[in-house]
Structures are given as C-alpha cells and as structure tokens.
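Of the protein chains in this complex, all but one are displayed in their positions.
== chain A ==
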Amino acid sequence: MKQTQSRAQRQASPGADKRTRSTGAVAARTGFGDLWRSWLGHHREVALESLRRFFATPMASTMTALVIAIALALPAALQLGLANFQRAVAGWDGQPQVSVFLHKDARDAAVESFAAKLRSDPAIAEVTYISPEEALAEFEQASGLGDVLAGLDANPLPAVLLLRPRDTQDDDKLQILVANLQQQALTDSVVLDLAWVQRLTQLTEVGQRLSAGLAVLLALGVILVVVNTIRLHIESRREEILVVKLVGGTNAFVRRPFLYSGLCYGFCGGILAWLLLLGGVLLLSGPIAGLSSSYGSNYALAGPGFSYFIGLTAGAALLGLSGAWLAATRHIRAIEPT
C-alpha cells in the first residue's frame, strides 16, 4: 500500500508536488506510524465486524459451518478410527514369527532334542517351547473361554515351538526355513505369522490412503462451499463495495472483511467438526469398552485430542481463508463503478 503510494507520487510531475504541499493530500498528512496503527485497527474492526455478521444470521451461518464440519469430520473420523485400530493391534508384534505345531504324540525327549537342534541353527535367533498345558492356560486367559475349556476332558492343544528367525527381511530365506521345518519328523504343521502382520499393515495402508484421498476431495468441497457463500456475501454488499471504491478504497481494503468471514466460517466449521468427532467417540466408547472388557481387555477408544482440535480448526480456518480469497479476488475486481 505504502509502496504504491510513493510510486504514484514519484510519477507525478512537479505540479503534483506543489499541490500536495499546498492543499495537503491524504498521503502527505498521514504518517507511516498512523497508517500502521490504522491498518491494525482496521483489521481488528473488520474481524469483529465479520464475527458480528456471522452471528447476525445464526441459522444460515451455522448451516454453512455445519456443511464444512461434516465434510471435515468424515476424513477425520476415518483417521481417528485408524489410529484407534492401530492402537488396538499394537500388542501384536510386527516381527515375523514361525509357529511349529508338533505332533500330539511326540515324546518329551524327542521334542527336547529337536528344540536343541533348532537353537543351534544359525538362521534362528530364538526358540521358545510352549507345552500343551502352557498353551491351554494362555488360551484360557486370552479368550476368556476358561469355563468352556474346563469342561473338556483332555487338552486339545498341541505343543508349540515359537521360532524367531534371525533374518526377517529376506522372504526367500523365510520360505526355505518354513519348508525345512515342515519336513521334520516331529512337525505337524508350520505357520508363518508374517502373512497376518503384512495383511494388517497393508489394510491399514489402504485405510490411510482412503482417508487422505477423502480428505483432499472434501477439503476441495469445503473451499467450494466457502467460495459460494462469500460470493453471495459480496453480491449482497455490492452497493457498499462500489461506494468504497469510489472514495478510494483499494481492492485489499474491500477484500479484507470477506477474508475474515471465510476465516470465521472455516474456524467455526472446524470446531463443529471436532465436536462431531467427540460426539461420535462418546457414542461408541460405551459399547466398545463393553466389548473389549468381555474379551478381558481394558482397551478404550481414544477421543479426538488437542492435536485434532488444533488440526481441524487451523486446517478449516485455512480452507475458509483460501475459499474467501478465491471468491473475493475474482468477484471484487469485477465490481467497478460505472
């Protein structure tokens, strides 16, 4: 603003300077300190004014903010769901594990020597022996089906050797190891747990990308909603814009209140989106806590915390500002006095 002014003055001929001195143009009378304070003051006024306008039409404003909120709550909810899912499965080790189920009638001594042989194998880092009794106890605890199992006359579970391969990165080596184990006399079956871990990670990845894609699309939607709303605001204040332009208001001056309005819509939409998430979590947390306690776990849903609040409000405010900027830049330039 100041730059343009000084440029304009430089370009003016000496006659203009004389006029400036004699009658005092606005630019000459208003110091830079004044301009800066007035600029800040104008921002404050405009911000308050746009808040006032927002609440002057509560129904319309809330509906716009709610549209923004719903559009933002969807991807945020997916993200939050994924985060909770990852927390739920965090107990599962990402390390691939090989479970070797032994024949039920294998003798203890043979199992003992088989385990020793495996321990000496350089491809295997760790061998854990789980006896049928231990397996039963663990199953009882994890499944919560103790009463059912107590009704059985014999332990149906086989003994298991849990192996942790040394080289977990190389798929081929793991396959060879599994094939070798399968050929052992004591082996009933071999399960490579890796597949499940991989599937889980891939599933999570799919969810992540889905939520990211959804977020991009819906963010675009939010911008369009704000563009349209601000366009209507601009149309309804056409008269005022014309007068302001005629008395020397710059495009930036005219644009400012609309930018604050966009910011306001975005911010309120962000807060509502966070509240929607919070409501959803509160609604689900009861049943989920019941579900997990029935499995003997004390897992509980994590709500949208402070980071979600900051992310949603700041992100939404930014989207609102961008939408308002797009609308204002396009439409305010088009409104010129005729």
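Note that a residue touches a chain if its C-beta (ideal position, glycine included) is under 8 Å from a C-beta of that chain, and two chains touch if they have at least 3 such contacts; residues count from 1.
Basically, contacts and distances are computed from a predicted model.
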item	value
Missing subunit (named according to UniProt) among the choices "GSCFA domain-containing protein", "Cell division ATP-binding protein FtsE", "ABC transporter permease" or "Monovalent cation/H+ antiporter subunit D family protein"	"Cell division ATP-binding protein FtsE"
Omitted-chain contact residue, chosen from A:V111, A:L210 or A:L242	A:L242
Among A:Y129, A:W196 or A:F253, the residue in touch with the chain that has been omitted	A:F253
Option from A:E112, A:E133, A:E205 or A:E336 whose C-beta touches the chain left out	A:E336
For chain A, residues in touch with the removed chain	1, 4-5, 7-8, 11-19, 22-27, 30, 34-35, 37-39, 41-42, 239-240, 242-251, 253, 336-338
